[in-house]
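Okay, structure first, notes after.
Shown here: the complex without one of its protein chains, the others still in place.
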Amino acid sequence: MASSHILVLSCPDQPGIVHAVTGALLAGGGNIHESRQFDDRETGQFFLRIVFSAQDAAAIDAAMRPLASQFAMDWKLVPADRPVKTLILVSKFDHCLGYLLYKARMGELPIDIVAIASNHPASALTVSTIGDIPFHHLPITKDTKAEQEARIKAVVEETGAELVILARYMQILSDDLAAFLAGRCINIHHSFLPSFKGAKPYHQAHARGVKMIGATAHYVTADLDEGPIIHQATEAVTHEDTPEDLVRKGREIESRVLGKAVAWHTQHRVFPNAAKTVVFGN
Amino acid sequence: MASSHILVLSCPDQPGIVHAVTGALLAGGGNIHESRQFDDRETGQFFLRIVFSAQDAAAIDAAMRPLASQFAMDWKLVPADRPVKTLILVSKFDHCLGYLLYKARMGELPIDIVAIASNHPASALTVSTIGDIPFHHLPITKDTKAEQEARIKAVVEETGAELVILARYMQILSDDLAAFLAGRCINIHHSFLPSFKGAKPYHQAHARGVKMIGATAHYVTADLDEGPIIHQATEAVTHEDTPEDLVRKGREIESRVLGKAVAWHTQHRVFPNAAKTVVFGN
Amino acid sequence: MASSHILVLSCPDQPGIVHAVTGALLAGGGNIHESRQFDDRETGQFFLRIVFSAQDAAAIDAAMRPLASQFAMDWKLVPADRPVKTLILVSKFDHCLGYLLYKARMGELPIDIVAIASNHPASALTVSTIGDIPFHHLPITKDTKAEQEARIKAVVEETGAELVILARYMQILSDDLAAFLAGRCINIHHSFLPSFKGAKPYHQAHARGVKMIGATAHYVTADLDEGPIIHQATEAVTHEDTPEDLVRKGREIESRVLGKAVAWHTQHRVFPNAAKTVVFGN
Partner (left out) sequence: MASSHILVLSCPDQPGIVHAVTGALLAGGGNIHESRQFDDRETGQFFLRIVFSAQDAAAIDAAMRPLASQFAMDWKLVPADRPVKTLILVSKFDHCLGYLLYKARMGELPIDIVAIASNHPASALTVSTIGDIPFHHLPITKDTKAEQEARIKAVVEETGAELVILARYMQILSDDLAAFLAGRCINIHHSFLPSFKGAKPYHQAHARGVKMIGATAHYVTADLDEGPIIHQATEAVTHEDTPEDLVRKGREIESRVLGKAVAWHTQHRVFPNAAKTVVFGN
């Protein structure tokens, strides 16, 4: 029986890529359901995502291999809707964790939460529904940062986590850990980047008297606030909103923006593109 | 016959203000149509806007005078919907000017455009519908800035302009001119402040790979990008948007944000509040 | 110590109401934090919501009583942030239930869920986090409708539920039950009323080729789709969205719209106003 697969690739643009790839799918008996492509005319990079069904994905995989080599593709062919093994890191602001747990359990986010880790004990969290998901209390001090990060790496390796979510994890990763997680770690920035970096951004925003607030989900790089942006959203605020109102509204936006970024990442809709991303959102 | 008036005031908050003011309106035969108030608990300042109809606004004015003194009010009582005499300053990016002309002529913006001034000649503009509005070509160089600004002041004084709009006027005002126009000059910042100050903000935004762009309308102060914000709006963008697309979308947002800020200002819906504003929007 | 209270009232409009009420609050030592009012010039009805703190709410209550009588007020004075006892009715589409549970448990919705009832057994639900909230399986057939509704009434009475939420409860209430729950029952309509009433509204919407979908939260009246609207929201869709995509996006909007309507109701921000509502939203 035909099953559903996702083919994603990027490569330097040149004439004939789509022609060749659709030819390979056609030859392998693939039936294309969705196709999205983007040619970045600034960088000359080409991006393609195809959802297709086929009796025999292996035949298509085989047909793709010579093309991948010919066009210097960065590519992957994966079954659609396979849940992605995910580690969530959280601090004591756990509204994003609560949202991810809720969404995953309702079947609306294709992640398999293999572990949760925090620098605070579970008892410090508002979330009461962790259940039997392994919870790692990994306290951190200036002196133990290297050791604590080694334990995070160990959790990633033991669980086989493919994705690490910084769900308001208020620690700055070392360059080493950031590099280790490159391309597979999403952070929610509790502000509308590039504004209001640093502590208490909503208070900064309030002091500035802004009329909109927002949040930014991005891949983690060594520079915490500068990674490629995946998704952003904003919401209007008024003079009536106190800093506490902004924090409350911010929690909602952060949760939704992070949830959407995670959904898109796990559906293979997000491509890194130098310091930016290509997102075939839905 | 009863006519419509707007009473706006701000003063240090204390018990009894609304009680006293509604008492004065009641005594003067006023019929309240709309009432909006705000008590800024951080600064202790109170703000009130009341739209009412009355046979005899003079009686209400008289009743307000002792209250104004008692409560140390900054206040004003004006006829509703009186068009505000307005000077528009523009550079060669004139999409905001085009929008304001269109809106004013359709009767959707209560301004009376008494003059347009630009550092470029009218022939450099896209707008072709200036008609018989006086147009002042006021070229500027580093050496003639003081002189040029003196001519702007002269236009303000000769026309009796109550409002000056910087509709993408790409010159930085001197502290002196900014002070002269304090509280009666609105700028549209072609970016979502506080991000992307300086030149080519949409190109900066594109280079950063943001997923939303926006614009900011604010009162002009000596620090061009730091005046009290009146209105902001954003729009989603994607990897498909080129810098030129962002500029195009930005033009739309800038026009709408500026138009709304001007509408609210001229309807006496905006109150300065230290470095911020109180906006009773609609 | 001063505690926080909410005073809400509506009455036929006449000069002097705000004057009198603020006088009573002033006399009783109340300190007003927020005040919102609306005068419906079509119906002549006046609405007021005041949040205030006071040492002695009883004194203010006493001062309000003669005013209430004098102005024929429908009024109430309640402590702020008291959780509202809530019964949730659900069918097998339980995404709204999942959202309400999540929001309530994160402390972001001031409800105390005293019971959940469904015409399906708990095992038919996706939600796995009901925990120790009493769950009533109340199956219904055409023949047992009166009896089943009697059991719903009994649950309301036994639990002291002040609010009943139809969280995608796919049964049409009898006129009798609708009347019993009048003013304290909120329904989420899985469509943007008044469009697409009836079964499978997202499929109807898809067949019509709409470019936006939405949801509507409203008070329940005998006519299920015609009760006073509390909140609505929409989201853009495209030709790429299948009926299943619309259903998925619809689940998100329904959850958020219902959550907001419940938040506003339980914060005493919603007033019935004939066939409509007055909502002092935030």
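Labels A, B and C are assigned to the chains in the order they are written; within every chain, residues are numbered from 1.
Going forward, contacts are C-beta pairs under 8 Å (C-beta built on N, C-alpha and C of every residue); 3 or more make two chains touch, one makes a residue touch a chain.
Predicted model only: the values in this text are computed from it and were never measured.
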Given the contact definition stated above, which residue among C:27, C:124, C:150 or C:212 touches the chain not shown here?
C:212
Even though one chain is hidden, which residues of chain B still touch it in the full complex?
34, 95, 98-99, 101-102, 105-108, 126-129, 240, 245, 248, 251, 282
Chain A residues that touch the omitted chain in the full complex
15-16, 18-19, 22-23, 26, 31-35, 37, 39, 41
Over the whole complex, note the residues of chain C touching the chain we left out.
38, 40-41, 192-196, 207-212, 214, 228-234, 236, 238-240, 242, 273, 275-279, 281
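Keep in mind that, in the parts below, only the chains that are shown with their structure count from here on.
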Quick one: compare the interface residues of chain A with those of chain C and tell me same or different, with half as the dividing line.
same
When the centre of a chain is set as the mean of its C-alpha atoms, what distance in Å lies between chain A and chain B?
41
In chain A, residues with contacts to at least two other chains:
240
